[in-house]
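Incomplete set of chains, arranged as in the complex.
As written, the chains take the letters A, B, C and D, and residue 1 is the first residue of each chain.
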Amino acid sequence: MQNRVSKRTLFGFIGPAVFGLAIVGIAPLLYAVWTSLHFFNLTKLRQVEFIGLANYWEVLTDEVFWQAMGRTFFLLGTALPLQIGLGLGIALLLHQPGLTLVKTLCRLSLVLPMATTYAVVGLLGQVMFNQKFGVVNQLMGGADINWIGDPQNAFIMIVFWDVWQWTPFVALVLLAGLTMVPGEVEEAARLETKSWWVILRYVQLPFLLPGLTAVLILRTADTLKLFDMVFTLTRGGPGAATEFISLMIQRVGFRAFDQGLASAQAVILLIITIVLAQIYIRLFYKEV
Amino acid sequence: MATIQIKGLNKFYGATQALFDVSLDIEDGEFCVFVGPSGCGKSTLLRTLAGLEAADSGSITIDGSDVTHAEPADRKISMVFQSYALYPHMSVRDNMDFGMKVNRFDEATRKERIAEAARILQLEDYLDRKPGQLSGGQRQRVAIGRAIVKNPKVFLFDEPLSNLDAKLRVQMRVELEGLHRQLGATMIYVTHDQVEAMTMADKIVVLNGGRIEQVGSPMELYHAPVSRFVAEFIGSPAMNVFEGRVTSGLTLKPSAQLVGCRPEHFELLAKGDGHIDATVRVKERLGAETLLYLDTGRAQELVARVDGDNEIEVGAEVGLGIPPARLHQFDAEGHALR
Amino acid sequence: DGHGWSLAKAAEPYAGTTVDVVFLLRPGYEAIEAMLPAFEEETGIKVNIIKHPYENALGEQVRDFVAQGDLDIALIDLVWIGNFAENEWIVPVEEIQASYPDIIDPDLDMDDFFPLVLNAFGGWNDTIYGLPFDNYSGLMFYNRCMLEEAGFDGPPETWEELKDTYGPALTKDGKYAFALQSKRNETQSADSFARVLWPFGGSFLDDEFKSNLMSEESQAGLKFRQDLMQYMPDGIVAYDHAETVNAFAQGDVAMITEWSAFYSTVVSPETSAVADCVEIAPEPMGPAGRKPALGGFSLAVAEQADDDEKAAAWLFIQWATSKANAKEYLERGGVPARQSVYQDEGLAETYKFIPALVESWQDGVPEFRPRFAEWPEITEIVQEWGTKMMLGEVTTEEGAQEIGTRMEEVLESAGYYDGDKPLAQ
Amino acid sequence: MTSTRSLFWQIVLLALVIAVCVFPFYWMVTTSLKTQVVALEAPPVWIFEPTLANYREALFDDGVLRTLINSLIIAVCTTLLALVLGVPAAFALARFEFRGKKDLWFWFITNRMVSPIVLALPFFLIARNLDLLDKHITLILIYLTFNLPIVIWIVTDQFRGIPYDLDEAARLEGASQFTIMRKICLPLAMPGVAVSAIFSFIFSWNELMFGLILTRSEAKTAPAMAVSFMEGYNLPYGKIMATSTLIVIPVLIFALIASKQLVRGLTMGAVK
């Protein structure tokens, strides 16, 4: 296929999107880069001055920043495998033939977590995980677990909600990938082996890779951006147990009002995200 | 190598029945072809044999052991799919290797068998390519190679040549026949191309609407079809079947309603000399042979097949003779009368 | 009235003006909101209230002032005043008085405000900007029934006593002697950290504005908090006001030190299971005295408002904090800062917190939390390391050291150490 | 070839998935029907006398209704805008040859990765200068930064799956590229368009940070409203859950209606 169109046609199609994104996306971003090179404290706007890379230096040498970063990647490293594992399980379950009604029901209920507002998840978490009147402790046989006030438990709780909310998305993406496997190819493999694992690993997985890459990119970006749910659930506490990178940036930028520093943090975060996305694409994405 | 017994097989898809009480014996080393129109249940029967579909009743025995409820992987069969079903992300070598690897064959055996299959199928130069980089014929051979290396008791083919062009189809047909001779394995082959059926089969099974219509050797089916359906299905162009009463001078059985004659069996005579008169409407020259489309003045057009050099002109009026040995007779329900 | 001044008349030129103000979701604000129709009717001024939780209120206002936005009135927590004043976002009261002589109520009577409260909430660098509006003092709420059951006939006088005597006696059967809201937000720095600093003689800063957290006194207070935690519920570091008040109201905790504003919650049978047992006392004393927590808000006219809006804004502030309305405000759940209203003996019967409140407003520490412009940054640091300290992730020394270093960095870059800025807090 | 036993386990597992997905939602709804006293009862009660007071209060006293309408306007408009801008761009990425195509694609996707915290303040200041604060249009525009990438990502992929023959057939008949997109490819890419519309809607509807910072009252969004009840002083759990329920219901209805398309549209095939 070969489809070279005139510049005018091409521009007619992509122009509006590029233009639109440039305005709403690039302009503020450039502004943020500009602020990151300045001492820029909202409550001290008279003292704005160019300070070069000093903010970046401060971020890069700030232990707390890297702790938050490490915590964020720890969350990613805990939640994402769970989401992929459970999502894959659910996708495989839904991919089996038969039981149409239950499966339709299941697919519909998968939509529920995805549709739930992130901030609401946090609020709901406060209600359900409350040590005293929370239903979670009740369901665990009247356990007296302090979820929100204990650093470790609070982290587990965040993982739980992240997994609850995003596993359905992963499941649906993987299910879509599974349906891309030609039926006869799957059957050819079934003639060779009884093991579902072998079929998954050698036959279905290659078809799942594009979807998995998409999941990796989106989930990584979203985890690095994760804010609403944690903000409404623990606000980063107790201590710094759930202070992920975005909460930290928000704290620096909007509570301590040091926008220069916050912008530098955010720019570094963005660079990390983009590098990771590129790595994912290089590493995992193979065209079937 | 194995014999296969199918007994009273019924298969439903939801409410629709795809197979009706199918029973069939296939000998060890036989090349058995399933033919029939689209939707008649050929694939269903094959897939039920393979275990990809569960039989609703009846039994399947391969090599003496009942496999009706066995897993596909346990039936010691290989299957070649219409779409080839190659693993798109694996090289030719890995495609062939996969089945052996997952079944933990040792390295040496695997290498050896792949080399052997590649030699037989002339795939040596392509072992490291991906299926996407192969032509249709080559893919087909890879699919067959994948089947061979398993050393199965039974090969199943579901219209393996239907995606190939005519030339390649002929070539692959010959290759498959050679393979059958070479391996001596039992092979079951689904097609709706009766040239394939005729040339390859030891035994042809004609299916119609989920039921077995006739089982026999190619020549049995060609010369002695048990029904109008089989008569018209086998042979190309199809047998001319028409009402008996339009002929003159033929002795027909009392219950014969319809008579049939293959295009290649008409004798072209002068007008009035044969059993029916007709006018040549279209002449189709195929090189080695020529087809004549003949207008009898009735709704039904007849086809005659003559030599490539035949000089008869469009518009010529001829008489068609039917040699008695070539005459087929059918009753009102389409059953052949002998 | 006698002076010939009336609100209606003063407001006449400004009828139809709308003033925008940020309010919190707290009883004092609900009280004014309920009283507002009278004001609007009388003046024709429309007050547009934008509600925010405390945690968002500062950011919201800062952004608005930075962007030269719509707000005509600033709602100022006492720790924000330095910030607002130094950025010149708010107008000094004297300036209003000079510019708009006609709208000044002759009954304004600035001297009637508790001086401590007026200066701390509304004043910065000897200038008064705002009028105290929603006013708190730290009080001790205790459950008389639980204390009596354990054999105490009154609340502890000192923090030591609370820990050593009341603590063991009241902590049992899933009940706790005490709860100190310590969540990682302003409660950690204001309600928890600062609360143990001052009574033990500690402070955030010394006279040179260097960290005073490593001093013996400061450390004593912080260590005391660690020791006290054994008599507090688990996860106290996740307790905000709501959890704390709730635990007290459900009878799970015998004593809390909380803001006066929660009085209505703990004595209302609708929200409290222990309404009949609630008693109020001043906060316990430490080695350095009582030094109770001090907090509250003032309202000030915003610099960015146009002339009419400034006048209208002042009229509203003046009305909301007026002597005349103080009683109604109190009865509707607010806590006024007018001395005159508390002279009414009858009220103290109904509102048991009044004596303790009045007492604490006699000798509080205005810089209980430093009120300079750097507080928003510093409070974040205190919140982070204060909670880590409580969780045992760092020792009190390590935490104090960390806070000190970071705090000094902030103050350094703000210019306090090279004499650019006066050492005002 | 599924035996009864494996069928049984399948049903058990599916039921478990359904239960885990649905339970929090169920709890949210039931809590929203509790009075504050019931909501705080420990251990929690499952059977109680439901009350609609929380809803009444949220909707009519606190103005949640208004914020829901705002959210609806914003989410619908930004979704439509993202589709209007994104679908042609996706078509160009899928169908036209031009230099820098991959880079352009990646740049589009990159926008999805930018943390809103970076953009919020600059956007706030810009919007202030243009007098766009607290206006629907501001959020509609800024939400493009995460909706447009999603639309382009999913729809490009769908367009790629449509046989190119169809374009050629239409070109031979004299159809312009625009007609080809609108009449031939778009109807066939509907699953992807629907999915990207769902996601755009969900992401916009759920967005909190921009909503908090860029609106105040006129254009205040529902999530910003829900969070604004979170005063540390006395959490009205019932009311918060009622508000939450009100927020979740519309997006849920929308998502359920379109859920049929979800799997077909989510192939995410071509990352390149």
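Note that in this section a residue touches a chain if its C-beta (ideal position, glycine included) is under 8 Å from a C-beta of that chain, and two chains touch if they have at least 3 such contacts.
Keep in mind it's a predicted model, so treat the numbers as computed, not measured.
J.: Could you spell out the copy numbers for the whole complex in terms of the labels on screen?
T.: Overall, the assembly in this file has the formula A x1, B x2, C x1, D x1.
By our rule, only the chains that are shown with their structure count from here on.
J.: Check C-D against A-C and say which one is joined by more contacting C-beta pairs.
T.: A-C
J.: Just the number, please: Cα centre separation of chain A and chain C in whole Å.
T.: Computed from C-alpha means, the inter-chain centre distance equals 39 Å.
J.: How many angstrom lie between the CA centroids of chain B and chain C, rounded to a whole number?
T.: 92
J.: Specify, in ascending order, the residues of chain D that touch 2 or more different other chains.
T.: 40, 121, 125, 213, 227, 230, 235
J.: What are the residue numbers in chain A that touch two or more other chains?
T.: 42, 132, 254, in rising order.
J.: Flag every residue of chain D that touches chain A in the complex, lowest number first.
T.: The contact residues of chain D facing chain A are 2, 7, 10-11, 13-15, 17-18, 20-22, 24-25, 27-28, 31, 39-44, 81, 84-86, 88-89, 91-93, 95-98, 104, 106, 108-123, 125-126, 141-142, 144-145, 148, 152-153, 164, 167, 177-178, 181, 202, 205-206, 208-209, 213, 222-223, 226-227, 230, 235, 237, 240-241, 244, 247-248, 251-252, 254-256, 259, 262-272.
J.: Can you tell me which positions in chain C touch chain D when the two form their complex?
T.: Chain C reaches chain D through residues 24-26, 48, 50-56, 60, 63, 66-70, 183, 185, 187, 240-242, 245-246, 250, 261-262, 265, 270-271.
J.: Given the complex with chain C, which residues does chain D contribute to the contact?
T.: 36-37, 40, 121, 124-125, 128, 133, 212-213, 216-217, 227-235
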